[in-house]
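Below you'll find the structure I mean.
Only one protein chain is missing; all other protein chains are in place.
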Amino acid sequence: MNPVNYLYLAALLFTIGATGVLIRRNAIVVFMCIELMLNACNLAFVAFSRMHGNLDGQIIAFFTMVVAAAEVVVGLAIIVSLFRTRHSASVDDASLMKL
Amino acid sequence: MMTHLAAYTTSTGEAFQFWVLGTVAVIGALCTVFMKKAVHSALCLAGTMIVLAVFYLANGAYFLGIVQIVVYTGAIMMLFLFVVMLVGVTAADSLKETIKGQRWLALLCGLGFGALLLAGIGNASLKEFNGTGQANANGNVEGLAALIFTKYVFAFEITGALLITAAVGAMVLTHRERTERAKTQRELSEQRIREGAHIPPLPAPGVYARHNAVDIAGLLPDGTPSELTVSKTLRERGQIRDVSTEALNDLRALEQRAEERLERTAIEPETFKRPEEASK
């Protein structure tokens, strides 16, 4: 098996995550789909690291994880405060600025 | 891919692992997207992440594999589950699309993007794999540490600052400053009377019923269930068990058995249903 398959898998997971972001209305699930996309990227980085034979790809994946953790913390806090004021976790309910 | 002699191949064991776990990962991802309840999505996602952790390990990223399990499945997914618990179940969980054409556009974009990405990878000349053996010669963790504290030290420091900022930001976002004095018991009771709200304590669930549990609505004297007796959260989740008809059904069953015992012609053993339920 060629390790390039890891890349195909990463592309597949990324696409599934992106489609999920577009389809789901529950903000939490949308967030999970974003995490899925980030993980797919991480897998690609790790596979590239293996391909190039150095550790830079893994470093980037590591930083991605850190940033993802920070993002999740803030994002979930936003969801919680949004839910408090609007009693809904739907991303469509936040369409307040349309006519 | 076997036609290329220069192609780097993995061991058969890794290939087996990839095909099995890869299938699991894709299924987990699809379930994450299409599961109706957020809790199920979260669990499916956790499964996918564990599979990815195994792939990291297989690719020589031992440190990342462990971190993936600890941080993602251990911390982040738990955070998700906590928020799911806080937010509860809402109408947003419905998979029914409300924006016209959104689903078709999303699928079109997703398929197009995926196809392009896969075509791009297939088109790229990714035949030469060096492997991580040499890079991990002094140990994966040591190699990463050497890079983090030399080449990427500024990025590392900045991510530290980012984490602190995120923690503070989360606290600020969820913290609610009390802008007025808390009402005393007396004031609350006065307000309740002034508003004509329900003054005495709410009735307990299951009090007038045969069962005694929080998810069972108490019955009013005419046999209809009282909404007041169960918690609002359960009501919204639709997790109330209606037992108002059970007594009648039991009576009917008893009568039927008596008929059988007395060898009379059996009446159609029909379970009783409330009129409104029957009309649904």
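Order as written gives the chain letters A and B; numbering starts at 1 within each chain.
Assume contacts are C-beta pairs under 8 Å (C-beta built on N, C-alpha and C of every residue); 3 or more make two chains touch, one makes a residue touch a chain.
To be clear about the criterion, contacts and distances are computed from a predicted model.
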item	value
Choices "NADH-quinone oxidoreductase subunit L", "Probable septum site-determining protein MinC", "Iron uptake system component EfeO" or "Potassium-transporting ATPase potassium-binding subunit" - which one is the UniProt name of the chain not shown	"NADH-quinone oxidoreductase subunit L"
Displayed chains contacting the withheld chain	A, B
Omitted-chain contact residue, chosen from B:Val20, B:Leu116 or B:Leu251	B:Leu116
Option from B:Thr9, B:Gln102 or B:Asn249 whose C-beta touches the chain left out	B:Gln102
Residues of chain A in contact with the chain not shown	18, 21-22, 25, 91-92, 94-99
On chain B, residues whose C-beta touches the chain left out of the figure	99, 102, 105-106, 109-110, 112-113, 116-117, 119-120, 123
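The rule is short, and it goes like this: only the chains that are shown with their structure count from here on.
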item	value
Centroid distance [mean C-alpha coordinates] between chain B and chain A, Å	15
Contact set on chain A toward chain B in their complex	1-9, 11-20, 22-29, 31-33, 35-36, 39, 42-43, 46-47, 49-56, 58-59, 61-63, 65-74, 76-81, 83-84, 87-93
Chain B residues within the chain A interface of the complex	1, 7-10, 14-15, 18-19, 22, 25-26, 29-30, 32-33, 38, 41-42, 45, 48-49, 52, 55-56, 59-61, 63-64, 67-68, 71-72, 75-76, 79-80, 83-84, 86-87, 90-95, 97-99, 102-103, 105-107, 109-111, 113-114, 117-118, 121, 126-136, 140, 143-144, 147-148, 151-152, 155-156, 159, 162-163, 165-167, 169-171, 173-174, 176
